[in-house]
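One protein chain omitted, others in place.
Going in written order, the chains are labelled A and B, and every chain counts its residues from 1.
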Amino acid sequence: MQIVNVENLQKNYTVYQRKGLFREKRIIRALQNISFTVNRGEFLGYIGPNGAGKSTTIKILTGIMTPDGGSAIVDGMVPYRERKLYVRNIGVVFGQKTQLWWDLPVRDTYSLLKAIYGVPESRFKEQIGYLSGHLELGEIMDRPVRQLSLGQRMRAELAAALVHDPELLFLDEPTIGLDIVSKHRVLQFLRELHSRGKTIFLTTHDLKDIEALCQEILIINHGSLVYKGTLEGLKGMVKLPRVLRIQLREGAFSLDGRCTGFIERYAARYDSKTGTIDVELSDTARPANVAREFMQVMEIEDFRITDPSIEDVVRVIYRK
Amino acid sequence: MSGLAIAMTSFNRSRAYLLNHLVNNLGSFIFGYIYVSIWKAALGDSPETPLMVTYIMVNQSILWVTMFLSRGAYIPQKIREGTIVFDLLRPYGLLFCSFFEVAGHGLYSLIFRAIPIFLLGYLLLGVSPPEIGRLLPFLLTLFNGFLISFLFNYFVGLWSIKFLSPTAAQGLLYMTMNLLGGAFLPAEYYPGFLRFLMPLLPFACANYYPSSVYLGTVSLIRALALQCFWIAVLFLLALYMTEKLTRSIQVQGG
Partner (left out) sequence: MRSVIALFMASLKAQYEYRLNFWLDTLINGANLFSDFLLMAFLMLSFKEIGGWSFGEIAIIYSIVEMGWGIFRFFGEGLHRFEELMVTGRFDLLLIRPMNTVKQLLLERIDFRRLGVVVEALAVAVFGFTASRIDFGDMWLAYISLVFFSTVMTFEINIILAAIAFWTVRNSDIIVLAFYSTRTAAMYPAHIYGPVLKNVLTFIVPLASVAYFPVGYLTGRITSIIALISPVLGVTALLPVTVLIWKLGLKHYASTGT
């Protein structure tokens, strides 16, 4: 069931640059005919280089910005047209800005949000209990926001976006700058939310997070949609090979004729500094055959096969 | 970095806000106009009126050099940002570099604030230009006024090192300067014993004396004597307190 339906979305920015004595007007096409749909309950990863149009898309989908062309319908509403009604059902976290009241204890932010969203007392208590348990807010509830560490603040921020228990979540770089433990907690919680049926839109530069959490990936570059689909689909589309890395035994670095022959045959890369040989696997270079050969020919310490990392894959995409 | 280099950096840094400041100058001028209107309404057609107009506008012009100088000589800001350690570690001390930093800004204010506001007053309100013989004395007393204002701001800065929040000290300084600096009211109009006391206090050295020397209502000798006296007192106090504070920080480790 569709919850987001975006069709031919367009957005232009006019930028003025000083050129000598005059001001030159430039039009930046931030979004060029973006179309996609998202189903209810999906966990979508939204990635793209800086300036690709990610924030613009998010701003339009959250009702903050009006597009120049095309349409966006979320949960049966046009976000930027019925803002006050629409935002009742979404929760937003901006990684770089906080909606928490800076001087007040965390608890008071939630009370204020409760009043703003009109959450009934019983629902509120229940929700705070749930959030506090999963995000371990107990220790920080009564501390002023300005005294919190980044990790603590982000957990509190996430909870703030959920006080009114929205169905749809937009998260813009929620894990930026977080230490490993905090990040783990946040990701764990996102997984929990997803299992409860929430639809989540995650924008991040951390591709490992995407890999761990998202079923669908949306890649945007230069204002256009470059890919929408699953991670496997993406890896298949880019066709980066798996790499077999051979770690030579120390002292076995001087290569004899048989080794060099092997390297030439498989167009392998030899790094004398680390003593490794990288072989790209393919249909003509099957792992079993390659392994049999190099074990006969060299003295090895170790070897392993690595899948193309999502970073490598995405890098290729970005370059297009 | 030598003192002059510090001053020039500060000068250039202030230049980035030139446009904002030019807009602000209009605001200063309007304030001057308000005070001038009050005085004109009070004095009516007295021969003193053009003198007061000049007195008020000269003060409005130099306020940016003698009163709105910097918040605590930039020290509270440095404490907040943590860069204060650099100044404390330099061989020539906090007072030295604070002075040149404020001086750079002071020079900027003189050129881009005081002079434009004065010109507006001259063109639109009939402010009398300085008599040639009094120009140099005026500039001299103006410089002294700047020194005193700097020293007071510096004390606020030292206070913020000790007590972290400068607001109370800053507010107190502003209030005292406002009340006793003479920007709106020359000493002659203070009631009772204040008429006698106000010109003896250091605050009057910031605005009352420079403007009065400009007008010629106070002799240069008298103005200089009082200014130099207070500069000496405040300077020695500043040296002493800086020494004490630096030593206590070195002991505590900041």
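Quick note on the criterion: a residue touches a chain if its C-beta (ideal position, glycine included) is under 8 Å from a C-beta of that chain, and two chains touch if they have at least 3 such contacts.
Fair warning: this is a prediction, and the values are worked out from it, not measured in the lab.
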item	value
Of B:82, B:133 or B:191, the residue in touch with the unshown chain	B:191
Which residue of A:75, A:108, A:211 or A:280 touches the chain not shown here	A:108
Touch criterion as defined above, residue of A:72, A:90, A:171 or A:225 at the omitted chain	A:90
Which residue of A:45, A:63, A:151 or A:174 touches the chain not shown here	A:63
Residues of chain B (touch criterion as defined above) contacting the omitted chain	20, 23-24, 26-27, 30-31, 33-34, 37-38, 40-43, 165, 167-168, 171-172, 174-175, 178-179, 184-185, 189-191, 194
Residues in chain A touching the chain absent from view	13-14, 56, 59, 62-66, 80, 83-85, 87-88, 90, 92, 94, 96-99, 101, 103-105, 108, 111-113, 115-117, 144
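The rule we apply is simple: only the chains that are shown with their structure count from here on.
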item	value
Distance between chain centroids, defined by C-alpha means - chain A, chain B (Å)	54
